[in-house]
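Data block below; observations after.
A single protein chain has been omitted from the complex, and every remaining protein chain is retained in its original position.
Presenting chain A:
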Amino acid sequence: MIQPQTHLNVADNSGARELMCIRIIGASNRRYAHIGDVIVAVIKEAVPNMPLEKSEVIRAVIVRTCKELKRDNGMIIRYDDNAAVVIDQEGNPKGTRVFGAIARELRQLNFIKIVSLAPEVL
């Protein structure tokens, strides 16, 4: 349940450390974003000497949420933090590595590159 003003960790090595959600892409009045949704975010904290800098507005896809994710087979999964991976307009990740566990839902949503880079897909 990510909404504007939510701070998210960054799960890749693109250079950003922390993002703040500004807007949810998809529908005009959408309240919350879940795993697999694309958001517009501003970089609140960045690693020095990287292409991405603080106060840059970028797009990201949410890969982990503290709010439970419900699957059709009845499985309910809860992660430990809210995390996103920085992507470009097409949906390709800007970084080259992804950290932490990634939800399997991203594969259906065509974020194949992220899923393939993930150390653990749950």
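The working rule: a contact is a pair of C-beta atoms (placed from the backbone, for glycine too) under 8 Å apart; a residue touches a chain by one contact, two chains touch by 3 or more; residues count from 1.
By definition in this document, contacts and distances are computed from a predicted model.
Its record in UniProt calls the unshown chain "TRASH domain-containing protein", which is the match among "TRASH domain-containing protein", "AP-3 complex subunit sigma-1", "6-phosphofructo-2-kinase/fructose-2,6-biphosphatase 4a" or "Calcineurin B homologous protein 3". The omitted chain makes contact with chain A at the following residues, 64, 68, 73-81, 100-101, 119-120, 122.
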